[in-house]
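Just one protein chain is left out here, and the rest sit where they should.
Entry: subunit A
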Amino acid sequence: MSVLVYIEHVDGAFKKSALEAVSFAKAVGTLVNQPVYALSIGEVAQSELEKIGKYGAEKLITVNQAELKQFLNQAYASVIAEVAKSVEAETVVLSNSFSGKGMAPRIAAKLDAALADGAISLPRLSGTAWTIQKTAFSNKAIATEELTGSKRVIALTPNSFEPKEEPTSITIEPYQPSLSPDDLSTVIKDIVRATNQVSLPEAEIVVSAGRGMKGPENWAMVEELARVLGAATACSKPVSDAGWRPHAEHVGQTGLAVTPKLYIAIGISGAIQHLAGVSSSKTIVVINKDPEAPFFKVADYGIVGDAFDVVPQLIEAFKTYKNN
(Lines give C-alpha, C1' and ligand atoms only; values in the text may rest on other atoms or scores of the structure.)
Protein backbone atom coordinates (compact mmCIF):
# COMPACT_ATOMS: atom_id res chain seq x y z
CA MET A 1 0.00 0.00 0.00
CA SER A 2 1.23 3.50 -0.72
CA VAL A 3 0.37 7.12 -1.41
CA LEU A 4 1.12 8.23 -4.96
CA VAL A 5 1.57 11.89 -5.78
CA TYR A 6 1.67 13.22 -9.33
CA ILE A 7 4.01 16.18 -9.68
CA GLU A 8 3.31 18.63 -12.45
CA HIS A 9 6.05 20.58 -14.16
CA VAL A 10 6.15 23.42 -16.64
CA ASP A 11 8.97 23.13 -19.17
CA GLY A 12 10.91 20.85 -16.87
CA ALA A 13 10.54 22.89 -13.66
CA PHE A 14 8.26 21.55 -10.94
CA LYS A 15 5.48 23.90 -10.00
CA LYS A 16 5.11 25.20 -6.46
CA SER A 17 1.69 23.56 -6.35
CA ALA A 18 3.39 20.25 -7.17
CA LEU A 19 5.68 20.63 -4.17
CA GLU A 20 2.63 21.43 -2.05
CA ALA A 21 1.10 18.19 -3.31
CA VAL A 22 4.22 16.21 -2.33
CA SER A 23 4.20 17.69 1.19
CA PHE A 24 0.49 16.99 1.46
CA ALA A 25 1.00 13.41 0.28
CA LYS A 26 3.78 12.99 2.84
CA ALA A 27 1.42 14.17 5.59
CA VAL A 28 -1.23 11.70 4.36
CA GLY A 29 1.42 8.95 4.24
CA THR A 30 2.32 9.70 7.85
CA LEU A 31 -1.35 9.48 8.86
CA VAL A 32 -1.84 6.06 7.29
CA ASN A 33 1.72 4.86 7.80
CA GLN A 34 2.38 4.26 4.11
CA PRO A 35 5.33 5.24 1.93
CA VAL A 36 4.97 8.15 -0.50
CA TYR A 37 5.90 7.67 -4.14
CA ALA A 38 6.04 10.58 -6.53
CA LEU A 39 5.40 10.36 -10.26
CA SER A 40 6.74 12.73 -12.90
CA ILE A 41 5.77 12.51 -16.56
CA GLY A 42 7.76 14.18 -19.33
CA GLU A 43 11.23 15.59 -19.57
CA VAL A 44 12.70 16.92 -16.33
CA ALA A 45 16.41 17.38 -15.56
CA GLN A 46 18.06 15.14 -12.97
CA SER A 47 18.82 18.05 -10.60
CA GLU A 48 15.17 19.06 -10.63
CA LEU A 49 14.06 15.46 -10.02
CA GLU A 50 16.32 15.21 -6.99
CA LYS A 51 14.57 18.19 -5.39
CA ILE A 52 11.55 16.00 -4.71
CA GLY A 53 13.44 14.06 -2.04
CA LYS A 54 13.47 17.23 0.04
CA TYR A 55 9.72 16.99 0.51
CA GLY A 56 9.49 13.49 1.87
CA ALA A 57 8.89 11.18 -1.11
CA GLU A 58 10.86 7.92 -0.89
CA LYS A 59 10.77 7.05 -4.52
CA LEU A 60 10.33 9.07 -7.67
CA ILE A 61 8.92 7.20 -10.62
CA THR A 62 9.72 8.87 -13.91
CA VAL A 63 7.92 8.33 -17.18
CA ASN A 64 9.71 9.96 -20.04
CA GLN A 65 8.90 8.96 -23.56
CA ALA A 66 8.53 10.97 -26.72
CA GLU A 67 4.73 10.70 -26.96
CA LEU A 68 4.34 12.10 -23.46
CA LYS A 69 6.54 15.14 -23.82
CA GLN A 70 3.49 17.39 -23.69
CA PHE A 71 0.54 17.09 -21.37
CA LEU A 72 -2.21 14.91 -22.85
CA ASN A 73 -5.22 14.55 -20.62
CA GLN A 74 -6.21 10.97 -21.35
CA ALA A 75 -2.69 9.63 -21.71
CA TYR A 76 -1.44 11.23 -18.48
CA ALA A 77 -4.53 10.05 -16.59
CA SER A 78 -3.94 6.51 -17.90
CA VAL A 79 -0.28 6.56 -16.87
CA ILE A 80 -1.11 7.86 -13.38
CA ALA A 81 -3.80 5.19 -12.89
CA GLU A 82 -1.50 2.47 -14.19
CA VAL A 83 1.33 3.49 -11.88
CA ALA A 84 -1.15 3.80 -8.98
CA LYS A 85 -2.13 0.18 -9.56
CA SER A 86 1.46 -0.99 -9.85
CA VAL A 87 2.48 0.59 -6.51
CA GLU A 88 -0.86 -0.42 -4.91
CA ALA A 89 -1.69 3.18 -4.11
CA GLU A 90 -4.78 3.62 -1.99
CA THR A 91 -4.51 7.39 -2.21
CA VAL A 92 -3.52 9.43 -5.26
CA VAL A 93 -2.73 13.11 -4.71
CA LEU A 94 -2.39 15.74 -7.41
CA SER A 95 -2.71 19.50 -7.67
CA ASN A 96 -6.12 20.91 -8.58
CA SER A 97 -4.49 22.89 -11.39
CA PHE A 98 -6.14 23.30 -14.79
CA SER A 99 -4.55 20.05 -15.96
CA GLY A 100 -5.20 18.34 -12.62
CA LYS A 101 -8.88 19.21 -12.86
CA GLY A 102 -9.09 17.51 -16.22
CA MET A 103 -7.35 14.35 -15.10
CA ALA A 104 -8.63 13.82 -11.57
CA PRO A 105 -12.09 12.45 -12.50
CA ARG A 106 -10.63 10.19 -15.18
CA ILE A 107 -8.09 8.75 -12.72
CA ALA A 108 -10.78 8.29 -10.06
CA ALA A 109 -13.06 6.51 -12.53
CA LYS A 110 -10.25 4.21 -13.66
CA LEU A 111 -9.45 3.26 -10.07
CA ASP A 112 -13.06 3.16 -8.80
CA ALA A 113 -11.86 5.66 -6.24
CA ALA A 114 -13.74 8.44 -4.47
CA LEU A 115 -12.76 11.87 -5.80
CA ALA A 116 -12.12 14.79 -3.49
CA ASP A 117 -11.34 17.74 -5.73
CA GLY A 118 -10.50 21.19 -4.48
CA ALA A 119 -9.38 19.81 -1.12
CA ILE A 120 -8.19 22.48 1.31
CA SER A 121 -7.24 20.39 4.36
CA LEU A 122 -5.57 17.18 5.36
CA PRO A 123 -8.02 14.29 5.64
CA ARG A 124 -9.24 13.08 8.99
CA LEU A 125 -9.40 9.37 9.54
CA SER A 126 -11.74 7.49 11.77
CA GLY A 127 -11.48 3.80 11.10
CA THR A 128 -11.88 3.31 7.37
CA ALA A 129 -13.87 6.53 6.91
CA TRP A 130 -11.99 9.54 5.59
CA THR A 131 -13.32 13.05 5.71
CA ILE A 132 -11.82 16.01 3.92
CA GLN A 133 -12.71 19.67 3.54
CA LYS A 134 -13.28 21.48 0.26
CA THR A 135 -14.82 24.77 -0.73
CA ALA A 136 -18.35 24.76 -2.11
CA PHE A 137 -20.84 27.29 -3.42
CA SER A 138 -17.99 29.27 -4.92
CA ASN A 139 -16.19 29.81 -1.62
CA LYS A 140 -19.38 30.79 0.21
CA ALA A 141 -19.16 27.52 2.17
CA ILE A 142 -16.76 24.83 3.27
CA ALA A 143 -18.05 21.30 2.77
CA THR A 144 -16.82 18.31 4.74
CA GLU A 145 -16.94 15.30 2.48
CA GLU A 146 -16.82 11.70 3.58
CA LEU A 147 -14.93 9.40 1.23
CA THR A 148 -15.99 5.80 1.39
CA GLY A 149 -14.39 2.80 -0.24
CA SER A 150 -10.77 1.75 -0.12
CA LYS A 151 -9.34 4.24 -2.62
CA ARG A 152 -9.45 7.96 -3.14
CA VAL A 153 -8.07 10.64 -5.45
CA ILE A 154 -7.39 13.99 -3.81
CA ALA A 155 -6.92 17.12 -5.95
CA LEU A 156 -5.37 19.77 -3.72
CA THR A 157 -6.26 23.46 -4.11
CA PRO A 158 -3.07 25.49 -4.80
CA ASN A 159 -1.87 27.66 -1.88
CA SER A 160 -3.82 25.65 0.70
CA PHE A 161 -0.96 23.52 2.03
CA GLU A 162 2.49 24.90 2.77
CA PRO A 163 5.33 22.82 1.25
CA LYS A 164 7.53 21.55 4.07
CA GLU A 165 11.06 20.31 3.70
CA GLU A 166 11.46 16.80 5.09
CA PRO A 167 14.53 15.38 3.39
CA THR A 168 14.60 11.67 2.60
CA SER A 169 16.98 9.75 0.41
CA ILE A 170 15.09 9.34 -2.77
CA THR A 171 15.52 6.69 -5.41
CA ILE A 172 14.65 7.55 -8.98
CA GLU A 173 13.10 4.77 -10.98
CA PRO A 174 12.13 4.97 -14.65
CA TYR A 175 8.85 3.35 -15.64
CA GLN A 176 7.58 2.32 -19.05
CA PRO A 177 3.80 2.53 -19.24
CA SER A 178 1.64 0.71 -21.75
CA LEU A 179 -0.21 3.31 -23.81
CA SER A 180 -3.12 2.68 -26.10
CA PRO A 181 -3.50 4.64 -29.36
CA ASP A 182 -6.81 6.02 -28.01
CA ASP A 183 -4.93 7.70 -25.19
CA LEU A 184 -2.77 9.52 -27.72
CA SER A 185 -5.48 10.74 -30.08
CA THR A 186 -5.36 14.37 -28.95
CA VAL A 187 -2.87 16.56 -30.81
CA ILE A 188 -1.38 19.63 -29.15
CA LYS A 189 -0.98 22.31 -31.77
CA ASP A 190 0.28 25.24 -29.83
CA ILE A 191 1.03 26.42 -26.33
CA VAL A 192 1.10 30.12 -25.59
CA ARG A 193 2.37 31.01 -22.19
CA ALA A 194 3.33 34.45 -21.01
CA THR A 195 6.65 33.66 -19.40
CA ASN A 196 7.12 36.96 -17.62
CA GLN A 197 3.83 36.79 -15.76
CA VAL A 198 2.95 35.22 -12.44
CA SER A 199 0.32 32.51 -12.89
CA LEU A 200 -2.95 33.71 -11.36
CA PRO A 201 -4.32 30.47 -9.84
CA GLU A 202 -1.09 29.85 -7.95
CA ALA A 203 -0.09 33.43 -7.15
CA GLU A 204 0.65 34.33 -3.54
CA ILE A 205 -0.23 37.95 -4.18
CA VAL A 206 -2.94 39.12 -6.56
CA VAL A 207 -3.51 42.72 -7.66
CA SER A 208 -7.01 43.02 -9.03
CA ALA A 209 -8.82 45.98 -10.51
CA GLY A 210 -12.33 46.88 -11.57
CA ARG A 211 -14.39 49.46 -13.35
CA GLY A 212 -12.94 52.15 -11.10
CA MET A 213 -9.95 52.12 -13.46
CA LYS A 214 -12.20 53.77 -16.06
CA GLY A 215 -10.60 52.11 -19.09
CA PRO A 216 -8.01 49.56 -20.29
CA GLU A 217 -5.51 52.33 -20.99
CA ASN A 218 -5.11 52.89 -17.26
CA TRP A 219 -3.90 49.38 -16.40
CA ALA A 220 -0.20 50.26 -16.49
CA MET A 221 -0.25 51.23 -12.81
CA VAL A 222 -2.02 47.99 -11.88
CA GLU A 223 0.62 46.01 -13.74
CA GLU A 224 3.39 48.08 -12.18
CA LEU A 225 2.04 47.42 -8.67
CA ALA A 226 1.87 43.69 -9.50
CA ARG A 227 5.42 43.75 -10.82
CA VAL A 228 6.77 45.43 -7.70
CA LEU A 229 5.04 42.83 -5.51
CA GLY A 230 5.76 39.81 -7.73
CA ALA A 231 2.00 39.45 -8.01
CA ALA A 232 -0.42 38.22 -10.64
CA THR A 233 -2.97 40.62 -12.12
CA ALA A 234 -6.70 39.95 -12.06
CA CYS A 235 -9.93 41.81 -12.74
CA SER A 236 -13.65 41.88 -12.03
CA LYS A 237 -16.33 40.51 -14.38
CA PRO A 238 -17.49 43.85 -15.87
CA VAL A 239 -13.90 44.54 -16.86
CA SER A 240 -13.42 41.23 -18.73
CA ASP A 241 -16.95 41.47 -20.19
CA ALA A 242 -16.08 44.89 -21.59
CA GLY A 243 -12.95 43.39 -23.14
CA TRP A 244 -10.61 45.63 -21.12
CA ARG A 245 -8.81 42.54 -19.85
CA PRO A 246 -8.78 38.87 -20.95
CA HIS A 247 -11.36 36.45 -19.50
CA ALA A 248 -8.53 34.44 -17.94
CA GLU A 249 -8.04 37.33 -15.47
CA HIS A 250 -11.66 37.35 -14.30
CA VAL A 251 -11.92 36.26 -10.68
CA GLY A 252 -15.28 35.71 -9.06
CA GLN A 253 -18.13 33.25 -8.94
CA THR A 254 -18.27 32.67 -12.68
CA GLY A 255 -14.56 33.18 -13.20
CA LEU A 256 -11.58 31.87 -11.34
CA ALA A 257 -11.59 31.37 -7.58
CA VAL A 258 -8.26 32.38 -6.08
CA THR A 259 -6.70 31.77 -2.68
CA PRO A 260 -3.67 34.06 -2.42
CA LYS A 261 -2.05 35.28 0.78
CA LEU A 262 -2.75 38.85 -0.24
CA TYR A 263 -5.51 40.13 -2.49
CA ILE A 264 -5.47 43.83 -3.36
CA ALA A 265 -8.72 45.08 -4.91
CA ILE A 266 -8.59 48.42 -6.70
CA GLY A 267 -11.78 50.16 -7.81
CA ILE A 268 -13.92 47.03 -7.34
CA SER A 269 -17.17 47.62 -5.46
CA GLY A 270 -17.41 44.05 -4.16
CA ALA A 271 -20.53 42.47 -5.65
CA ILE A 272 -21.44 39.18 -3.98
CA GLN A 273 -20.38 37.27 -7.12
CA HIS A 274 -16.92 38.82 -7.02
CA LEU A 275 -16.48 38.22 -3.30
CA ALA A 276 -17.31 34.54 -3.81
CA GLY A 277 -14.17 34.07 -5.85
CA VAL A 278 -11.77 35.89 -3.55
CA SER A 279 -13.06 35.51 -0.01
CA SER A 280 -10.70 32.63 0.75
CA SER A 281 -7.72 34.98 0.39
CA LYS A 282 -5.78 35.24 3.64
CA THR A 283 -5.60 39.03 3.68
CA ILE A 284 -7.69 41.45 1.65
CA VAL A 285 -6.82 45.10 0.98
CA VAL A 286 -9.48 47.27 -0.63
CA ILE A 287 -8.87 50.60 -2.34
CA ASN A 288 -12.06 52.41 -3.32
CA LYS A 289 -13.15 56.03 -3.44
CA ASP A 290 -16.63 55.11 -2.23
CA PRO A 291 -16.54 54.55 1.54
CA GLU A 292 -19.84 52.67 1.24
CA ALA A 293 -18.45 50.07 -1.21
CA PRO A 294 -19.55 46.63 0.05
CA PHE A 295 -16.02 45.30 -0.42
CA PHE A 296 -14.89 47.18 2.73
CA LYS A 297 -17.13 44.91 4.83
CA VAL A 298 -15.04 41.85 4.00
CA ALA A 299 -11.64 43.55 3.84
CA ASP A 300 -8.88 43.43 6.41
CA TYR A 301 -7.44 46.79 5.40
CA GLY A 302 -9.18 49.56 3.56
CA ILE A 303 -8.10 52.78 1.92
CA VAL A 304 -10.79 55.27 0.96
CA GLY A 305 -9.40 57.17 -1.97
CA ASP A 306 -9.18 57.53 -5.70
CA ALA A 307 -7.19 54.75 -7.38
CA PHE A 308 -5.40 57.25 -9.62
CA ASP A 309 -4.15 59.01 -6.52
CA VAL A 310 -3.52 56.03 -4.23
CA VAL A 311 -2.00 53.39 -6.52
CA PRO A 312 1.06 55.40 -7.68
CA GLN A 313 1.81 56.28 -4.06
CA LEU A 314 1.33 52.67 -3.02
CA ILE A 315 3.81 51.56 -5.69
CA GLU A 316 6.35 53.98 -4.20
CA ALA A 317 5.62 52.74 -0.66
CA PHE A 318 6.16 49.10 -1.67
CA LYS A 319 9.32 50.04 -3.59
CA THR A 320 10.70 51.73 -0.48
CA TYR A 321 9.83 48.60 1.54
CA LYS A 322 11.48 46.28 -1.01
CA ASN A 323 14.63 48.40 -1.06
CA ASN A 324 15.08 48.20 2.68
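Here are a few things to note about the model shown:
We take it that a contact is a pair of C-beta atoms (placed from the backbone, for glycine too) under 8 Å apart; a residue touches a chain by one contact, two chains touch by 3 or more; residues count from 1.
In this section, contacts and distances are computed from a predicted model.
Of the candidates "SSS family solute:Na+ symporter", "Electron transfer flavoprotein beta subunit", "ABC transporter permease" or "Iron-sulfur cluster-binding protein", the chain left out of this view carries the UniProt protein name "Electron transfer flavoprotein beta subunit". Listed residues A:S138, A:S160, A:S236 or A:S269: the one in touch with the omitted chain is A:S138.
Seen from subunit A, the chain kept out of the figure touches residues 10, 15, 71, 73-74, 77, 97-99, 101-106, 108-110, 112-118, 131, 135-149, 182, 185-195, 197-202, 204-205, 229, 240, 247-248, 250, 253-255, 257, 261-262, 272-273, 276, 279-280, 282-286, 296-305, 309-310, 313-314, 316-318, 320-321.
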